[in-house]
Each structure stands twice: as C-alpha cells, then as structure tokens.
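Just one protein chain is left out here, and the rest sit where they should.
Here is subunit A:
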Amino acid sequence: MAAEKGMNITLKVWRQKNGQSKGALETYQINDVSPDSSFLEMMDALNDQIIMKDGSPVVFDHDCREGICGSCSMYINGQPHGPARLVTTCQLHMREFKDGETIYVEPFRAKAFPVIKDLVVDRSALDRIQHAGGYISVNTSGNTQDANAIPIEKEKADKAFDAATCIGCGACVAACKNASASLFMSAKISQYALLPQGQVEAKNRVLAMVKQAEEEGFGPCSNTGACEIECPKGISLENIARMNREYLSASLTSK
C-alpha cells in the first residue's frame, strides 16, 4: 500500500552538535514515505537511513506521540508543528505535504529556548515561569477539602478547563515574532484566575509569573495573534487580555 503511494521528500534539517557550536541546515532525501505516517515516524525513518550510513541521527524531542506531552517541538516549513492547525508535530501526517516537496525542519527559536542539540531546545524556562506562581496552595494533610464543595459557574469552569489544556509545548513562543510567552503564561494564570481556589494567591501569581518570563528573556506581546493560530490546543487570546487585566489590578494594588 505504502509502496504505490509513497512520497519522495527533500528535508532540510537543522543540525547542531551542541549549544556552543554553530549549526546549519543539512539536506536529506527520503523516498517512499507513506502519506499516512506521522511526521515523527518519517523522522524515525530518516534516522534509520542515517544510521545505516553510519551517520549520527537527528536528535529531536518526543514522548507521548499523541499530542498531550508537548515535547515534540519542531518548526516545520516556517510554522511551529507544521502547516496543520490544532495539532502537535506527532499528530501531523505526511499527507499534509506534497509529493516531491522540500520541507524545512528547524528547532524552536527563542533566546529563552537555547538549542541543546539539533532540534532539541531547553524549554525549562516555561517550567520556571510555572514555578514562580502557577500553583495554588492546598492543605493535603489528610483532611483535604473536596474541590466540588465550592459552586462554580459553568461558563467559568469551562474557560478554566480550556486554559488548563495548555500542554506547555512552546509553539506560541516559536510562532511569535517577539518570542513572547504571553499565551502560555496567560493560560496558566487564567486557569486559576477563573476559579475561587485561585483567588488567594492571584495577585502575586500574575506579578511573579510575568516577572519571571521577562527574566527568562521572552519578549513583550504585540498582539499579532500568531500564537493563538499556531497553538495545538487552541488557547484563546482572551486569556492574554485576562492576564493584562489581572496584571493591571495587581500592580495598582500591590505594595
């Protein structure tokens, strides 16, 4: 089946030994790719091909391969996670491309995302933003309160849930011309800001997370909307506006 419909693809893949070395695009030819294979399966096949010729395989991040871990960061043909909407690289299929097409594969680019090797970047800056305030303090000493005991408006619960579907993949940063982490941050802030449990630490949360993002070197937000379009989870720009409101009231009233 694959044999009759196999695609021939030219790949231009970013190869870089380590964080100190200068990388460059390298060209590979891969033939007979099944249109039904995922992009990562195609990359696996490429690596088999490279290993057979005693080369060093292209290093890339991946884990769940079902769109939930957020690790498969690749900038494919000029867009994070490739041309398809609402998918991660692992959910991207080769049928999105044309037979004979040249595909560029680069790491996510941001000052805050240094390249470790080839396509792998260090995205721990996002974790540090989360650590700065993306939590609520709950007593877990054995008499934990049932979260459902507090009534919550359905619409707010839904919006908080939507915000919480952010998988921290960093595509928003990769897509943004300013490498801004605003969409990520605003999702993490909103998922708490919308719920009563998040109110206790609300003020400090937004101030601390925004400060951390800046210290990590992420850029300011220009409201281009690229992040929302490229986000595999469809996180809305509404969250950034909410973050801006939260930040305004927090900075006006904080000591």
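The working rule: a residue touches a chain if its C-beta (ideal position, glycine included) is under 8 Å from a C-beta of that chain, and two chains touch if they have at least 3 such contacts; residues count from 1.
Everything that follows uses one rule, which is that contacts and distances are computed from a predicted model.
Protein name for the hidden chain, per its UniProt entry and selected from "Succinate dehydrogenase", "Anti-sigma F factor", "ABC-2 family transporter protein" or "Deferrochelatase": "Succinate dehydrogenase". Among the residues A:7, A:72, A:179 or A:235, only A:179 touches the chain that is left out of the figure.
When the full complex is taken into account, the listed residue touching the unshown chain is A:110, out of A:7, A:110 or A:187. Among A:43, A:58, A:202 or A:237, the one in contact with the hidden chain is A:237. The set of subunit A residues touching the chain not shown comprises 12, 14, 25, 75, 77-79, 83, 104, 106, 109-112, 175, 177-180, 204, 207-208, 210-211, 214, 217-226, 229-230, 237-238, 240-245, 247-248, 250-251, 254-255.
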